[in-house]
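Complex shown without one protein chain; remaining protein chains in place.
Just so it is clear, A, B and C label the chains in written order, and each chain counts residues from 1 on its own.
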Amino acid sequence: MRNLGFAIGTMETGPENAITDVPGILVGHSTLIRDEPEVVRTGITMVVPREDVWTDYVYAGSHVLNGDGEMTGLIWVAESGMLGSPIGITSTSQVGMVRDFLVAETYRLGVRGGFYLPVVGETWDGWLSTPSSFPLTPEHAAEALGSAASGPVAEGSVGGGTGMICHDFKAGIGTSSRIATSAGAPFTVGVLVQANYGSRPDLRVDGVPVGREIGYDVVPSAWREPPVGGSIIIVIATDAPLLPVQCRRLAQRATVGLARVGGYGHESSGDIFIAFSTGNHLGGAHDAPYPVTTLPLDSMDDLFHAAADATEEAIVNALCGATTMTGRAGHVAHALPLDTLVEVMGRHRTEDERS
Amino acid sequence: MRNLGFAIGTMETGPENAITDVPGILVGHSTLIRDEPEVVRTGITMVVPREDVWTDYVYAGSHVLNGDGEMTGLIWVAESGMLGSPIGITSTSQVGMVRDFLVAETYRLGVRGGFYLPVVGETWDGWLSTPSSFPLTPEHAAEALGSAASGPVAEGSVGGGTGMICHDFKAGIGTSSRIATSAGAPFTVGVLVQANYGSRPDLRVDGVPVGREIGYDVVPSAWREPPVGGSIIIVIATDAPLLPVQCRRLAQRATVGLARVGGYGHESSGDIFIAFSTGNHLGGAHDAPYPVTTLPLDSMDDLFHAAADATEEAIVNALCGATTMTGRAGHVAHALPLDTLVEVMGRHRTEDERS
Amino acid sequence: MRNLGFAIGTMETGPENAITDVPGILVGHSTLIRDEPEVVRTGITMVVPREDVWTDYVYAGSHVLNGDGEMTGLIWVAESGMLGSPIGITSTSQVGMVRDFLVAETYRLGVRGGFYLPVVGETWDGWLSTPSSFPLTPEHAAEALGSAASGPVAEGSVGGGTGMICHDFKAGIGTSSRIATSAGAPFTVGVLVQANYGSRPDLRVDGVPVGREIGYDVVPSAWREPPVGGSIIIVIATDAPLLPVQCRRLAQRATVGLARVGGYGHESSGDIFIAFSTGNHLGGAHDAPYPVTTLPLDSMDDLFHAAADATEEAIVNALCGATTMTGRAGHVAHALPLDTLVEVMGRHRTEDERS
Partner (left out) sequence: MRNLGFAIGTMETGPENAITDVPGILVGHSTLIRDEPEVVRTGITMVVPREDVWTDYVYAGSHVLNGDGEMTGLIWVAESGMLGSPIGITSTSQVGMVRDFLVAETYRLGVRGGFYLPVVGETWDGWLSTPSSFPLTPEHAAEALGSAASGPVAEGSVGGGTGMICHDFKAGIGTSSRIATSAGAPFTVGVLVQANYGSRPDLRVDGVPVGREIGYDVVPSAWREPPVGGSIIIVIATDAPLLPVQCRRLAQRATVGLARVGGYGHESSGDIFIAFSTGNHLGGAHDAPYPVTTLPLDSMDDLFHAAADATEEAIVNALCGATTMTGRAGHVAHALPLDTLVEVMGRHRTEDERS
């Protein structure tokens, strides 16, 4: 959205305005778009906390706004406070395949002790992609993982976000980052979302009621009937040295950004958030008590702002990064028209006020 | 705020736009403002779910956005799904006194079996009221409870909200309600807040960045140093027949409204929410399985909108209902200037857009 | 264990002393034992809450003693309080396959709206079964589901329990039931466990320190090195009409029975419990508030005893029902010698004291 002249909040972004601004984070996509034998618009996205996460765990915590969704592995994240796998995000029906792939990967790599509880989340792409089809394979998962890289992150209809719709506009993957100052030092907070929730009238961009202003006469609705599902997966990464209890708090702040865009945690939405910190190294080989680093208790506020603002912007980026897509049964999910967005924003904000 | 020409969202309010629009709900205040022997600006508010709540429990659930606060009784609410006492809201230091008062009240009333786990929340009024003073007594608690009534609810600097400050403007108690349609029938959702959180620049009214536009040159800050504390208590009531698991979900939606006004769940904030439903009667005398009523699983969305919108409006009402107050040590908390608010809102919203 | 002359507690069992004593519950197993191309000792067990659970959900709740394990679907169980799928239990590595199978099943069956969040748990059978093998297929899952039946339940090394070891003796699936009297009426509580946790010296049967008395000179240890994992999945079913909040409480009582046998919730154990109630019918077609039935708040104790006692006995049954198994790499898991067990019990209990 920044190329349109808008921003969320006043904090600086990292160089790519992406979750990969947190050093060491890799993101990869596998996108599957085909019309035969069935129309599929689906894929897998992998967020790798660090290349050797299998042996050098990161602290993590999660939060659920509305639980009509799945994210495997969260029981162990809650118990241990740690994450020892890449995070997969994909289509609802194939969470299990991606999850088992990540377990198999630990055998392929010869990870000592294995890792059996990978984190894989999902949102439902069945409006555009044939829901009874299970087209993704371990090869797609391997492609997403193998292609994971630092640097710019593709947004919109890619990877797990391929078939997703948000606030009744085509959406998918979005990302953003912020530089927070905490306890006197700068830290990066990066967010990546797979956005697939919400209704048109609720959409706001920086507080402006964009969804009310871009009516169905301007852009037709994607729906002919109420969709089953919805959902948003939000991944928050930071290099700030957080303990598990602090990661959980950060994860919860995704709610703040989501609420400001227009998320209510609808009944049929799986709004599941995970936050992790690369600021400590927790390799499994410890045979004695070992030191880790924590931020002081009262140093979290700037990180909270960063997580909320980057979440808000990442969702808008998922919308701005997507283009109109036609899926199964002639279903069309229209892109948010960027020129109209600019026009609406301009009517509500003076140049100065654009944060 | 409605008398200023603004509203939050498009849903209708109840007749009083207050939590008391939910039939049977009573609200009472005890306000203590005195300058001798110490400057105190404090009080107690009681929300009574129904007159005979001591014996006819209501289903309830709670949610915490940030837990730097106290609400007693929530362990039992979580375990039983029930609430069997009025809800007290007061100053941080005297939560215990109000809690013990409510236990004593069950003896005074001869409640069979007693009720030992009342719900009492707090926010910190120590910037205006001498924090080392413990001026409230059981008599004040009795006054708040005894004066509890249906009908209009006093807002701003009253009861537990007497000494409270929100987004760096004088605030306190605020309330609002909405009529939701769920499973084909109308239900009322009422919200009451004791608002004492947040910083000026974060304040938004219906998405408009009011806090950024009303600078410290226009209205001085209340603070000469960062305050200890903050916090907001949010009580949500409904006559929709919700089970405990559904009450918990409703409580969580307070986050959505709070986030839109500018709450981040700051580190030092106790952002604690409780929701209860009067739609079932759970009198303790059952000696056999008994019927209760539940909303269908997929009928929650309108209630979620109602809870979020009424929360947002209740916070703004807490601001609009308060007037400038001078407290201890010459501290002054200035009211939100309503004329400036109207002017700022007008610049960002056309008449049509005022929701 | 009852054929040995012992019992846990004084409550009566149902006719089969099995989870299937709860009317409508079906249990099916698929057992996979083969030596080529790799040695596998694994399988899948399905617990079906009722035949039409896909459309007539049951209320449910869960509890985790130690979370080094996976049970998919619990986020939605917590949010909705409902379960809308059979419960699968299998080997750690293939939880995802079984989970996706259950999603696919809703398409095969044409379940309206589908069901996307099935509950599948696991324990780790990698000591006896080649852990890098992923031998189970959707056909095995279909076999377990298709063979699900009421009546007696096979115990020991069957289904998901095939390769499991508990307190260093061969174990697997175990089940037990109790008739509880609650609010004046009889209800059945049934428990099924997949037991794969614990060390030898901690094993107790009805309080008797059996594990200390049956030393490694009597029965060799299965381990040559500490195993990775452990874990126990416990499923509790009842026809008592419980709300979700009450199901969660029942699930937690599995801890009590488990602790008495010798479970500590070890670090590497996934001790995950789910309880559901068939006492209400929650078919999805409701378009208005509808009645459900609840037990009175103070009527839970007999159910709690039933859940704890049946859990304790189900674990012992998983031990008593298994026979010695040789697995990969010559690993041998020895059965608990029943004659020695009888002898040890006899030394600590007089005939009268056998509960």
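The rule is short, and it goes like this: a contact is a pair of C-beta atoms (placed from the backbone, for glycine too) under 8 Å apart; a residue touches a chain by one contact, two chains touch by 3 or more.
Quantities reported herein were computed from a predicted structural model and do not represent experimental measurements.
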Selected residue (touches chain absent from view) among C:V219, C:L297 or C:V342: C:L297
Selected residue (touches chain absent from view) among B:G24, B:G96 or B:G346: B:G96
Omitted-chain contact residue, chosen from A:T55, A:S221 or A:T294: A:T294
Touch criterion as defined above, residue of B:T20, B:T45, B:S80 or B:S157 at the omitted chain: B:S80
Interface with the unshown chain - residue positions in subunit C: 65-66, 204, 206-209, 212-213, 249, 252-253, 255-257, 259-260, 263-268, 297-301, 304-305, 308, 348-349, 353, 355
Touching residues on subunit A - with respect to the absent chain: 79-82, 183-185, 240-241, 243-245, 249, 279, 282, 284, 286-298
Hidden partner interface residues of subunit B, rising order: 64, 66-76, 78-80, 92-101, 103-104, 107, 113-114, 116-117, 120, 124, 131-132, 134, 228-229, 270, 272
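One rule holds for everything that comes next: only the chains that are shown with their structure count from here on.
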Far-end chain from subunit B, centres as C-alpha averages: C
Interchain centroid distance [CA atoms averaged], subunit A/subunit C, Å: 35
Multi-chain contact residues (two or more partners), subunit A: 66
